[in-house]
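A single protein chain has been omitted; all remaining protein chains appear in their positions.
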């Protein structure tokens, strides 16, 4: 009888919470809606973590094409956009250009992450055939799950690490990475953490510093310091891992446990 | 008796939640405070949706006037500012300048929307008489309710559509709109959605593309793509509606139902 009473109370609580949500204009339950489901639009490819969306346009309107300052040789474009993340999407795009007959035509970083300290992103692929653009977006959406693996976040901020044995066009475009060489990235937010991560990374191994970005220079006013590294693959990997250890300790000291967004890959 | 018990449990829960809120430093209930009520400041005009506030200054201090780089001929200014929204406030300001003896002296877009993907805004009206400035702000505050009608948002982002049969000074200033002609705006956030909305808009009807803004160009690093359209009023309206249909489907695929912020007007 006590059990029945408890169940009844729980039902009552549930009912009241729902009523309250409804009265506050919360979104009504949509039986028919399934997140990530194809919205019945040909150009839709899919979605991924970080409010990432992938789209293609087979023939971009010529006037829009000019306004977007796209290279005229690409009629078709692939579009990879996200609210949360630039590094993961750029790394994913790098794999996508390696695997397909496409090129990166533009990479833009919004100041976003939905109240977080970092960037969102808009990456445009150019292709002569829409099937190539679609394939690139498919690869990139799949890769984002992996490249989010060394993003660690808590309420105080986040750190992000990236590593690849061979940088391709997206990394050249976004970070001036030497093509074909190993490339690594270490990001700390708030930016103060990133400064120490950068120092640890370059002291750990014999790597080349390709770039250094900070809130007022090289970022879109994000609260990040980013260091970009190139060189011997073992050294780059080692540098990035050392930055991760330091950054994560500092971040967790500020805001508590900071778990991987997916599964660490480095 | 069960009913009494349930009531007692609900009371207990309520009490504990309140205690917890209080211990977390939550704002105490302010019986005396009424949001939007006149704070007893002559310069206050009113508030509107989107954390919009309207103010006037009868005689701007001459030194401040110079620092703000205002045209010396306007002693009085009207101030329209918001945390959430630039398009809606600019459209509202456009109606206000049509209806009053004022001019738009500056429009600035903050990167805001309280953790959202878009802009906040600061719009300054110039007037020779403070009564004109006040009237302009009153009109604008009233219009914001309408111009928020085709803003649709969910957790993943937002889309925004605007349309007017006749563009006036605010739209000329903010978007380089041809004066006196129909003008439309389509915004998608995350920016990827905006790219497809732009393509759909220009393919739908014979319109002139007045402008195209993206995270790194023409926005304040917001996660938006914005297309500005001019031309025949029927064509502009049709283009904007087509962009809305596509944008809303994509946005809802990402984040669930995205309802109008007020009431759709286009």
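Chains: A and B, in written order; residue numbering restarts at 1 for each.
The criterion applied here is as follows: a residue touches a chain if its C-beta (ideal position, glycine included) is under 8 Å from a C-beta of that chain, and two chains touch if they have at least 3 such contacts.
From a predicted model like this one, the values you see are computed outputs, not experimental measurements.
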item: Identified contact with the non-displayed chain, of B:111, B:135, B:158 or B:173; value: B:111
item: Where the unshown chain meets subunit B, residue by residue; value: 5, 8-9, 12-13, 16, 27-28, 30, 33, 35-41, 43-44, 47, 51, 53-55, 57, 60-61, 63-64, 67-68, 77, 79-83, 108-112, 114-115, 120-122, 124, 220-221
item: Interface residues of subunit A (partner: the chain not displayed); value: 2, 5-6, 9-10, 13, 111, 114-117, 154, 156-157, 190-193, 195-196, 198-199, 202-203, 209, 211-212, 214-217, 219, 221-225, 227, 246, 249-250, 252-257, 259
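Going forward, only the chains that are shown with their structure count from here on.
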item: Whole-Å gap between the CA centroids of subunit A and subunit B; value: 28
